[in-house]
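With one protein chain held back, the other chains of the complex are shown just where they sit.
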Amino acid sequence: MIAVNDAQTKHLFDNRYGTGQSTIDGIIRATNVLLAGKRFVISGYGWVGRGVALRAKGMGSHVIVTETDPVRAVEAVMDGYEVLPMETAAKVGDIFCTATGDKSVIRREHMEQMKDGAILANTGHFNVEIDIPALKSLASETREARAFVDEFTLADGRRLYLLGDGRLINLAAAEGHPAIVMDMSFANQALSAEYAIQHAAELERRVYPVPEEIDKEIARLKLETMGIEVDVLTEEQAKYLASWDEGT
Amino acid sequence: MIAVNDAQTKHLFDNRYGTGQSTIDGIIRATNVLLAGKRFVISGYGWVGRGVALRAKGMGSHVIVTETDPVRAVEAVMDGYEVLPMETAAKVGDIFCTATGDKSVIRREHMEQMKDGAILANTGHFNVEIDIPALKSLASETREARAFVDEFTLADGRRLYLLGDGRLINLAAAEGHPAIVMDMSFANQALSAEYAIQHAAELERRVYPVPEEIDKEIARLKLETMGIEVDVLTEEQAKYLASWDEGT
Amino acid sequence: MIAVNDAQTKHLFDNRYGTGQSTIDGIIRATNVLLAGKRFVISGYGWVGRGVALRAKGMGSHVIVTETDPVRAVEAVMDGYEVLPMETAAKVGDIFCTATGDKSVIRREHMEQMKDGAILANTGHFNVEIDIPALKSLASETREARAFVDEFTLADGRRLYLLGDGRLINLAAAEGHPAIVMDMSFANQALSAEYAIQHAAELERRVYPVPEEIDKEIARLKLETMGIEVDVLTEEQAKYLASWDEGT
Partner (left out) sequence: MIAVNDAQTKHLFDNRYGTGQSTIDGIIRATNVLLAGKRFVISGYGWVGRGVALRAKGMGSHVIVTETDPVRAVEAVMDGYEVLPMETAAKVGDIFCTATGDKSVIRREHMEQMKDGAILANTGHFNVEIDIPALKSLASETREARAFVDEFTLADGRRLYLLGDGRLINLAAAEGHPAIVMDMSFANQALSAEYAIQHAAELERRVYPVPEEIDKEIARLKLETMGIEVDVLTEEQAKYLASWDEGT
């Protein structure tokens, strides 16, 4: 088995750039909200979270990151984002987007603190990142405000907006990944399948990473279609790198 | 007459932030293209062009600006963009967007140089910024590739894509300005109309700018709805500013 | 008299790009502090403040803006910055930089709230933007921590750092504007002086703006030295623009 999802040309591009753009796209299509000037809370700073944060910042939002992993949290801080616990972020955020792969990231106690008009979306794994049953139980009234936007009116009159039933917003309200990103992911699958067949004899029954040469070949083809040339190591340079690796 | 379009809270926000986002939104909805890594050519570096350039950069594009005004061209260079004459930009661009308010910005001689797959859109004034008759006369075949996307196949097989018939792409393929931007523009119109009536006696028959206090009042209300507080000049500070303005 | 400071090629470039970079440069030289991940508070969002905010963000800081003008405050929010009253910013900022042209922007009540290690600098007009007498009166101990950095230890042990005696930090600790920025400012002065002499007969005894053609000529020369070409209006385009201005 070859772990195609871990290839550089998969997770770097598909998860970061593809989901980054299509999540923003999904939120805008669903709500037509102006991102400039909004406090955009992204939960989870993995490849998807990094991509969404980068694009929200690029659209002019003030981005707030919530994390549980301290290494990722420091990275988010160093990238210039505000890092807050969800308890605090809940009070100030205008838009919330989960990207953790975990469940119950946005819970009842957070919803109880949110501002009137807060928007909730998910671009992680499943529709359990936002505790939807809690949201329903808090609401005294529910209606569809527009396509893909459910309005929940709480007892005190505040309204929270859930996008796409808490399912992946880039698939629910937009068109998922642009073709140009999926091409690299599919190429990974195709070339990895070919590799598995060609090396069937020597491969053991375990999970292999995508061979580095497949990653490089896909990237090389990608650059070619974009009309972009890169440098080639001179013989002297290749030799120097090799010897340096050997520690001289 | 009061020139509402020149108010700070109109052109800064509506033209720059509103059109900036909605133009990007329109292009993505029409094409589902990934902006990251694309060469995005924006013609015209006025408020609209600045907004579109900023957002295209924020989505990961390599932004190229074309201009005829040297002051704006220097500003674009200083803002980190590549500035090229259209003749050169035509050969390398992936996406072209006009925002000049002029006509025939993208002409036959440019189309003849474009790469296969180039995308053409307009977010300026009218559908004359791109020379559509020239595009039609160059094409040996035309078809609607998807909604709002017309494909023009040239004699040599290259395909150019025109979005929304060359009309304002943010209105054609997206929803125009987010409500949150229009509110400031409408507030300008309403408060200016009120002002015109109240001061009818002393106003001459000419074009007036929006009074500065209306601009400030709209901004103040806007901040209030966003829950954002700003500082207030202390008496000492107001006095210092006044005396300093008087030249001491 | 010609108001050279108001020329586009002066205030856009000198104040925004020149002071933007040199202020950051001055703070880094004085302190060797890492800007990534710091809360950088800039007071005043005029051309200088905009430039410093942009560069601090570009170095990875989380930028907070304080303002008294609501229009500028909304602009800062829309540009993605956090806008806070100084009273609140004082509690969270790591680095403070004033750029208002006013006095007593950072006062005793703010200093009393600051975190241990906070850095205070000024890049506005004079050394009155930070209330230095108040800082001195609060300190139980003062010493020079490094060149251009005075450490003030408060009664409770917190230490505040004042850079360059509160004078313009880009002149105090760095080298002021890069030559490449000053060239446009000096060109404005030279060409404006020449213009004043040539038009001495028709000019009245009042303040004139820099003539637009001088601004354009300076920008044109600048582009030429950078090897950058721009488009030229075709006859048809110039005619269209003129007629459009006339309202057809």
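Structural remarks
The chains carry the letters A, B and C, assigned in the order they are written, with residues numbered from 1 in each.
Keep this in mind: contacts are C-beta pairs under 8 Å (C-beta built on N, C-alpha and C of every residue); 3 or more make two chains touch, one makes a residue touch a chain.
Just so we're clear, the structure is a prediction, and the values are computed from it rather than from any experiment.
The hidden chain makes contact, of the residues A:Tyr17, A:Trp47 or A:Phe96, with A:Tyr17. Set against the missing chain, the residues A:Leu154, A:Leu171, A:Leu203 or A:Met226 yield one that touches it, A:Met226.
Listed for chain A, the residues touching the missing chain in the whole complex are 8-9, 12-13, 16-17, 66-71, 73-75, 77-78, 83-86, 88, 101-105, 128, 215-216, 219-220, 222-223, 226, 228-234, 236-237, 240-241, 244.
In the full complex, the hidden chain is touched by chain B at residues 36-37, 57, 60-62, 74, 77-82. The chain not displayed touches chain C at residues 17-18, 20-21, 24-25, 28-29, 32-37, 54-55, 57-60, 115, 174-175, 177-181, 226-227.
By definition in this document, only the chains that are shown with their structure count from here on.
Shared residue numbers account for over half of those found at the interface formed by chain A and chain B, and the copies are therefore classed as meeting with the same residues.
Top contact pair of chains, counted by C-beta pairs, is B-C.
Between chain B and chain C the CA-based rotation angle works out to 180°, given as a multiple of 5.
Distance from the chain A centre to the chain C centre is 36 Å, each centre being the mean of its Cα atoms.
Computed from the mean C-alpha positions, the centre of chain B lies at a distance of 26 Å from the centre of chain C. Chain A and chain B have Cα centroids lying 28 Å from one another. Across the assembly, chain C contributes residues 74, 77-78 that each touch 2 or more other chains.
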